[in-house]
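Apart from one protein chain that is not included, each protein chain of the complex appears where it belongs.
Each chain carries a letter (A, B and C) given by its place in the written order, and its residues are counted from 1.
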C-alpha cells in the first residue's frame, strides 16, 4: 500500500532518493540454495548504470551493490536478502531553484501535494534512480528463472517514428546488447541513434517503446481475475516511470481482428498434449499462462527533463519563473529501461511460479559449500 | 493472491461461476453512513445485463441482487456488505462436448492446466459473468464518489476500424446510454452497429475499444511506485476479460512526441494554485494524481465464442474434433464492458481516496433513520 | 485490514450481523479435488449451533448452509467457495432500549465510536454469531487436514475454578462430545455442569478455558518472525470473542522453569532423524513447527450478557438507565467455542501448509465424478 513493495511470495521492498545516502532493497521469500554473489547482481546493475554512453546521463555512479544478509557460504538461505547501493555522485544544489517551483510534467507538484513536502534533490523519491533497486532484485529473480529454463528478454523496438521490424527471440538475445540503443535490429538501431542525436542537439527528448518476451514459463500460472498474469504484469509495467501504454499480444491491433482470425484451434503436440496452432494469444488465455511465449510492448513518453527553456510558477513567492533543467539526463528512456522491464517481468514470473508451487528446487544448486547444513525433513511425525 | 479480491481499504471479494448457483461479492471497508438500497445496485446491474439488445447474449438473467448484511435502516454501517445474485438461466448441457476438448482461445485449457479440473458450464469461473460482481461493488463505489463530486464515465470509441472522434465529458454523460453500442457519438454508433451486424451475420465477432475518464479526483492520490495510480489502474483494467491493451493520456502516441511538446508548463489558477497549462499528462504525474481529469483507453479483442466452425482436440479421447460454439454470446465486448470499466475505475479511485484519507465523510448523508445511533467520539481520553 | 479476512493462501472473507438477513463466508484458495458437500459443513455447524442444551442460548437457528460456488460434480474446483447461512430466528425488538445506551462490557459503545453507527440488533456485527462463518470455513479446512493425517481437537478444561486433569489426545477424541460442556474428563464435566447451573440460576455467567491440540503437523511450517506459527495462531485465537489469554506449551508456568528443565535434548528417532526428548516446547521452536504435537490453552471471560440488573447511560437522552439483558444467551462460552477454536487452529495450519508447499494433493480424492475434466500439465514447453 505504501508503494515500495512488489510481489507476494517473492517480494522486494525498496527505499531511497536520487540524491539521498543510499538506495536499498530487501528481497523477501527468495528460495534457499541459490548460489549468489554481489557479482551476479552487479552485472545487471551495470547494464542499467548511468554514464554508459553519450545518450545516457553523465552522472558518475559506480552503483556498487553490497549484500548485507541472506547468504551463507555463497548460497541463499531462504531468509531476507538486504542490499544497499550507495549514492556517490549526487549534486543537489542545482535543484534548489525548483523546490517550490515545480518542473513541468515531473513529480514535483504531485509529491508535494501528497506529502506536503518532498525530497527535492534530483527528483528525490520520484527519480528513475529508484529502478536500480528493481534491477538488483530482478537480477536474483533472473538467476532463479535461469535454473528453471525460463528466459526473459527485451529490446527497444521504437524511438519516435522509427520502428524495428519484428525480430526473433534469438536475435534479441544476440543483438540487443550490441548497441547503446539496445535495439536488436542493428540497422534500425543506427537510425534510432541518429534521430536521438538530432533531438539531443536541439535540447529535446523523445519517446519510444520496448518489446518484451518470456520463454519457458510453465502453463497454469496466474489467478484470475485480479491476480491474473496480465493484471499483475500490468501493475508491474505501469510502475516503471513514464510508461503510458502496455500491450500484450496483438495489443491495440486486436481492435480490428475478427474472432475467427484471432482464435487459435487446438492440435496435439509431439507429446500428445493440446497446443494452440499459433500464439496471437501471447501465452495468455483466461488470464493464465498457456506455456507459449508471453510477449508484449510498452510505451515510454519522452523524458521530462530537457535543457529547453520552460516556464513554471513558485507557490511560495507567487512568481512566474523561467526554468532550464540543467541536470544530467537521458534524451530517451527505453535504452536504459530495457533491464528494468526485464527485471519487472522476471519478478512477476518468479512470484507466480512460487505461488503456483511450480518452482523446481532441485534445479537450484543448493550446495552450501564448506559447511553442509542441509537437512531435508522426512514425512510428518505423529 | 487467489485472484478474487480487489482493493485494499475498499475491497471486494467475489465468487461464482457462469452456470453455478449464484454469483456473490462481499464489499469490505465501505464507509458508514451511505444511504444504500438494492435499487442503487440494480440500476447498474441492469446496464450490464445480458439480453438488452440484438447484439448481446440472449441469456435471460434478471440479475436481481440481494443484500445480506452491512445495512441498518437503509444506511451502511461500515461492516461488510454481502451481496448475492442468483443464476437463473444456466443451460450447461451445451458445454458437455467441450469438457475435455478446449474451445479455441478460451480459458478452458488454462483453467484445467492450473487446477487439474474446472467448472465447465458456460466457461465456469472464467466467464465474463463474474463481472456482474464487479458492477455490484462498483455501484456502491460510484455512489460514494458521487457524494464527493467525483464522476466516472466511459464509452465505446472504436469497433473494428470505426473510430469515434473525440467527444467531451458532457457528451459522454449525455449520449453514451442513447444507443446499444454505448458510443457517445451517435453517427459513429450507427456505423458501428452496421459493422457489428455484418460480422454477426457471418457468425463472426470483432474487437474494439473503450475510452474512460474520471473528473474531480483530488490531487495527491497514488503511492509510487508499485501502488501508483496508473499501476493499480493497470491491474484493474487488465483484470477485465479480453483486454489486450491499456493506455493513459497520449498512450502509444507518446512514442512520437518530443519532451517539449508533451511537457506542460505551470501557471497559476484563479485561486493562486499551480496548474498545468494542459492535460496531456492525463491527471497523472510521477504516478500521483494532479487533480486534472484522468483518462485513457483500453482495447478488447474479439469475443472467442463464435458460431463459426473451429477445431480442437480432446485430451481424454485423443481425438480431433470440430466444434461450433452455440452458446448465447456477444459479437463484440465493449458495449457491455462499459459499466465494468466504470466500476473498476470507480473502485480504484475510491480505494485511493480512503488510503489517502481524502474521503469527506460529512458528504455522506449519514442519517440512519428512525434509530439515531450516531455517536461520534470526542478527543482521546487518558 | 477490514477485519473480515483470515488466512493468506487459504483465506476466508466473512460478512453478517446477528439479526441481519444472512451470514456469509467466501473461502478463497481451497485446493481442487476435495470431495465436498453441504453435509460436510453442516456437521460442524451443528456442533456450534445454538439451542443444543440448557446451557446454550435458546435461539432457534437451523444454521443451514448453502454452497453457491466452487464445486463441480461434488468436488472442489480450486475457485472460491461462497457459502450463505440465513438468519431465521432474529428478534431485534428487544434490543431497541440499548440503541444509544451501551450494554455493559459489550461492543456497543466501541462499534458506535468506530463507525458513528452500528447494527444494534442482537449485537449486530459484534455478535459471536459471526463465528458460524468460521466454523463453515473451518469444516473445509478440517476435511483437507484429515486427508493429510493432521488432526485438531479441543475440549473445555476449566470452568470457574474447576479444572480438568490433563487428558490424552485420544481421550479428547473420545469424550469431548460426550457431554454438553465438551470437557473430555467426564467426572469434571459433571462438576462443571453443576457449577454452571448454580450461576445460571443466579442470573450470572462465568469464565473458563479451552485446551487445544494438533497432531500430525509436519515440521518446518511458519515464517518467523511476524508470520511465525505462534504469531499467526495468536492472531487467530485472539480473534475469538471474549478471549483474554492465549498460551502455548508451558504458558504462564514457563516463568518459573529454568533453562535446563525446559530445554529438551536431541536424540535419534527410529528413522535416524533427530527428535527432542520431550514436548514442553509444544511443537514450536524458533516460531517454526518441529513435527511434535502443538498444544496450548486459551481463556474466555464470562459472557457479558446476563439477566442481572446493570446500569448504563443513554448518550442521546443524557439519562442514566437500568438495564436487564433479556436476550437468549449462554451462561458460559467455552462449550460452544470448542468448534470455533478447532476451526481457527485448522485454518491456521492449512494456510501454513499451503504456504510451505507441504500439502500433498494426491491425498485429496480428486475424482470429479461423471465428467473427468482432470488435466495435469506436463513440463513447461518452450
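Things to note:
Definition applied: contacts are C-beta pairs under 8 Å (C-beta built on N, C-alpha and C of every residue); 3 or more make two chains touch, one makes a residue touch a chain.
These figures come from a predicted structure and were not determined experimentally.
Only one of the listed residues, A:37, A:68, A:168 or A:198, touches the absent chain: A:68. Set against the missing chain, the residues C:78, C:122, C:241 or C:335 yield one that touches it, C:241. One chain of the complex is left out; on chain C, the residues touching it are 1-6, 8, 14, 101-102, 104-111, 113-114, 125-126, 130, 158-161, 199, 204-209, 219-228, 230-239, 241, 243-252, 254-268, 272-274, 276, 281, 285-291, 299-306, 308, 310-313, 315, 318, 320, 355-356. Seen from chain A, the chain kept out of the figure touches residues 1-2, 4-5, 8-9, 11, 13-17, 20-24, 26, 28-29, 32-33, 66-70, 72, 75, 77-82, 84, 96, 99-100, 109, 112-120, 124-125, 315-316, 366, 368, 371-377.
One rule holds for everything that comes next: only the chains that are shown with their structure count from here on.
Remark: the per-chain Cα centre closest to the mean position of all protein Cα atoms belongs to B.
The geometric centre of chain A is 27 Å away from that of chain B, both derived from CA atoms.
The mean-CA centres of chain B and chain C are about 36 angstrom from one another, to the nearest whole unit.
Across the assembly, chain B contributes residues 1-2, 4-5, 8, 14, 109, 113-114, 125, 315 that each touch 2 or more other chains.
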